[in-house]
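Read through the structure below, which is laid out as structure tokens, and then see the notes.
Heads up, this is only part of the complex; the chains shown haven't been moved.
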Amino acid sequence: MWRLADLAAAVGAELAGDGEVRIRGVATLERAGPDQIAFLANPRYRAQLAGSSAGAVIVAAAERDTGSQPRLLTANPYACYARVAQLLHPTPRPPAGIHPSAVVDAAADIAADASVGPQAVIGAGVRIGAGAVVGAACTLGDGVTIGAATLMHDRVTVYRDCTVGARCIVHSGVVIGADGFGMAWSGSEWIKIPQIGRVLIGDDVEIGANTTIDRGALDDTVVEDGVKLDNLIQIAHNVRIGAHTVIAGCTGISGSTRIGRNCRIGGGVGIVGHVDICDGTTISGFSLITKSVTVPGVYTSSIPSQPHRDWMHTLAALRGLPELEKTLRSQLGLRGTTSPAEGESS
Amino acid sequence: MWRLADLAAAVGAELAGDGEVRIRGVATLERAGPDQIAFLANPRYRAQLAGSSAGAVIVAAAERDTGSQPRLLTANPYACYARVAQLLHPTPRPPAGIHPSAVVDAAADIAADASVGPQAVIGAGVRIGAGAVVGAACTLGDGVTIGAATLMHDRVTVYRDCTVGARCIVHSGVVIGADGFGMAWSGSEWIKIPQIGRVLIGDDVEIGANTTIDRGALDDTVVEDGVKLDNLIQIAHNVRIGAHTVIAGCTGISGSTRIGRNCRIGGGVGIVGHVDICDGTTISGFSLITKSVTVPGVYTSSIPSQPHRDWMHTLAALRGLPELEKTLRSQLGLRGTTSPAEGESS
């Protein structure tokens, strides 16, 4: 339980109303009770304030006088809510120490207040920073570095020599540092190209469940500070992802592609290899990027569904389009034609 | 080995012919031998009955007199076949008891006839129901509940406080209850929003290998009874999936979306967040859903491949289509135009 006044001080918000209110947790405006705090980020939902039983609310400064609950005033209610929620609902962390069932190489260097969970396997030369947590059944290859305060949930694997920065969160099933997909055709079979680069993960990175990040072929694969990756994402060898970029689930990024800072990439996206995506680019979900993006903006190629029969008509018309154009030109003398775009290929 | 008459009784089918035939297993009509049973679901393949060496067959009542093998007559041959196959080929289950290499919290409540496999890790307050199996190297966080008779294969992770119902089958690599992908932009970095909801999985649910189901942000993520999920599916926070819905592999469902009961969702599908899909909806594989679906039916936006050169022509024509329309209007005085559909966005 926090005093509202203490919460305000801790997150740097202005308190308005009774600072003695005790707050246990966060909830929606709709469901919050007298010991919970809710937030209003979008003024359109202002009407919900009146009906809310929340013990306190987080609102924009402009809402100082809307409603009667004690409140935290802030320029960015959603970010303030995130900070408040972190204080009220800290992620449980296991106690410090190495579980006796873990298998830890004698040449590993593990901070005294770090935690290594049951059944974990820690290789030679591994360094685990202060306060870091390595969950149950994680396996860290030789020479891996895990930064201070990083939380690695159960069943994460990091291959040899890769590094994860400080204050990262890595979810279960993540695989960091598996071999990139590189091979040469001999004329009769594929010959594996050893992948001798590493994966370097910066600070404050979050990586979702079952996401995979391959090690570099020669140079390293790099994920910069503050990047947030959702579940089931594939990051190929030698990709670089710029700081504070976010990527939603099921997206795949091919080898040697560089993604800038502060990009927002939707789910189910594909990005081909060897392209550059500039800082501040947004890619809509389910879209495909086949060329470098040099101008920030929103890029899209996704097609929303139609009722099946309608879509079959659309699809048939699309297939007939080159022929239709030809007909228009020859029958009607229409000017202006299209031909396969140069360099258009996937 | 089962007597055919016993099989008939066990699955509620009508026996026709020699009930003393002994049946060891199931097989296709083409390959079945005299100690195997096959099925005919589609009358189009009726001719195969004559040539089959199967010891017995499962057929629709209308096929009572087709062919000479002893037979089970039923209204639904495919479902009857499934039931017969379950009797003849029960999934092997490990013996009851807790393997000595498992790490089990003293405050876990594990049914006497449940099985906990080697190297498993079971947290405090975990409850495992009668006859349930927790496979090798599974990790169950504090407060997790696993229902009676559920079969959890090796290497499954369930985060704290999540529940899995009775008679579920959970395949290897599944991650239930990792944090949803929620964060607020502070102006300079992303601030994590603690994900304090749970995942609630109903009874008789099957979850395919390496599928991920995130915990809710505030409320819970819910998978209702009888849902069947294939491999490598991503279910985001606060999604609800209605009973008996099936979803094929590589599909991603974004946050807070509600999917009705008895839906059939293809593979490689994307569904955006915060939409409702009504009961009985079918979504074709590789399609994208960007709006709520309120009328049951089949919805599609997928495009089958063409030879590359043909597709490049189609694509070029598609890119030129807005210009072609404009030309048609100005040169030919064509009526009826299109403009970006309202609310169309992904």
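To keep things simple, chains are lettered A and B as they appear, and every chain counts its residues starting from 1.
Here is the rule we go by: a residue touches a chain if its C-beta (ideal position, glycine included) is under 8 Å from a C-beta of that chain, and two chains touch if they have at least 3 such contacts.
Being a predicted model, the structure only gives us computed values, none of them experimental.
Trainee: Considering just this structure file, the complete complex holds how many copies of the sequence, given 2 are shown?
Mentor: 3
Simple rule for what comes next: only the chains that are shown with their structure count from here on.
Trainee: Report the inter-chain centroid distance for chain A and chain B in whole angstrom, where each centroid is the mean of the CA atoms.
Mentor: From the centre of chain A to the centre of chain B is 25 Å.
Trainee: Quick one: in the complex, what on chain B touches chain A?
Mentor: Touching chain A: residues 101, 103, 119, 121, 137, 139, 141-142, 155, 157, 159-160, 173, 175, 178-179, 181, 183-194, 196, 210, 212, 214, 218-219, 232, 234, 236, 250, 252, 254, 270, 272, 283-284, 287-291, 295, 297-301, 303, 306, 309, 312-321, 323-324, 327-328, 331-332, 344-346 of chain B.
Trainee: Touching residues of chain A toward chain B in the complex: what are they?
Mentor: Those in contact with chain B are residues 25-28, 31, 76, 78-79, 81-83, 85-86, 88-92, 99, 101, 117-119, 135-137, 153-155, 169, 171-173, 204, 206, 208-210, 226, 228, 230-232, 244, 246, 248-250, 266-268, 284-287, 300, 302-308, 311-312, 315, 318-319, 321-322, 324-325, 328, 332, 334-341, 344-345.
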